[in-house]
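Below you will find the structure I want to go over with you.
Only one protein chain is missing from this complex, and each of the others stays in its spot.
Moving on to chain A:
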Amino acid sequence: MSEAQTQIPVTVLTGYLGSGKTTLLNRILSENHGKRYAVIVNEFGEIGIDNDLIVESDEEIYEMNNGCVCCTVRGDLIRVVEGLMRRPGRFDAIVVETTGLADPVPVAQTFFMDDDVRSKTKLDAVVALVDAKHLPLRLKDSREAEDQIAFADVIVLNKTDLVTPEELRDVEATIRAINPAAAIHRTTRAGVPLDTVLDRGAFDLKRALENDPHFLEAHDHDHDHECGPDCDHDHHHHDHHHHHHGEASSIHDVTVQSVSLRGGEMDQKKFFPWIEKITQMEGPNILRLKGIIAIKDDPDRYVIQGVHMIVEGDHQRAWKDDEKHESRLVFIGRELDAERLKRSFDACQAA
């Protein structure tokens, strides 16, 4: 039995109260997709969740005793996942619903840092629900709203019917400013096609960037609605207007920034020590990093991703004949020195 076959996928839903998390969760549980879910919630809420297997757990962040403040895990998740995995025949996947104020980082790190959890489950994607109407206010209130967006792989921009097209454009520009790497889906009543939030493989190095073929490619590409030919969902907002980088967001409470780097082929003797050093030194400030690296004399694309100090990389697939051997890397975090990152990244390029 290979590990990949037995690892249960885990989807993490983040988002503020009222953002539509419970609506989306109930859709995941009730739609006819033939999959059974175990759901881990913080509280059995007022609004019922209709599922056989719901576990309540108190969100509990544990710092690992290794002197690293960003090495945090969710102790309750370790316990609950361990318990669930002793009876694995009951479900095909796990959904973790977090509270509005939850920090998504320890949730994600649990799936990398705990050996038992890691051997039996795999993090599929972190999905953030965002209320288009109230996001500006949330960003003023709290750092968590921003963290949730910064950390997400998929952002469901919900309740778009409650804002004007201008407001929607501003909100989306703000989200893009915080997280240029996530897929954004505009919806009303959390009506996003479920295949855009489930089974994404966002942390799977072989798949991570396949889901997003335009990763850091074109600055004016709109990521919304990447539907296949057989897509039959309702395109409420099919106006593919482009978001505009360089146009300042009208919402000024953003402390997370992203640094997108592009370069040619890298010298592996320089690149790997560099990424190691950056993540060791800047780890606490780095929420996510993702990249495709072209390594000189290597026929394969190398993909890399990280959470704080945890960084993973692997050969993904061979470069296609018509593909430009180009390295692309994005850091999302706080207090990042963009100039220095760019300079030191450029210095890793092969001569």
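Heads up, the rule we're going with is that a contact is a pair of C-beta atoms (placed from the backbone, for glycine too) under 8 Å apart; a residue touches a chain by one contact, two chains touch by 3 or more; residues count from 1.
In the analysis below, contacts and distances are computed from a predicted model.
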{"item": "\"Acyl carrier protein\", \"Diguanylate cyclase\", \"WD40 repeat domain-containing protein\" or \"Peptide/nickel transport system permease protein\" - which is the UniProt name of the missing chain", "value": "\"WD40 repeat domain-containing protein\""}
{"item": "Absent-chain contact - pick from A:116, A:276 or A:337", "value": "A:116"}
{"item": "Which of A:75, A:193 or A:284 contacts the chain that the document leaves out", "value": "A:75"}
{"item": "Per the touch definition above, residue among A:60, A:195 or A:300 touching the missing chain", "value": "A:60"}
{"item": "Hidden partner interface residues of chain A, rising order", "value": "44, 55-58, 60, 62-66, 73, 75-76, 78-80, 83, 86-87, 114-116"}
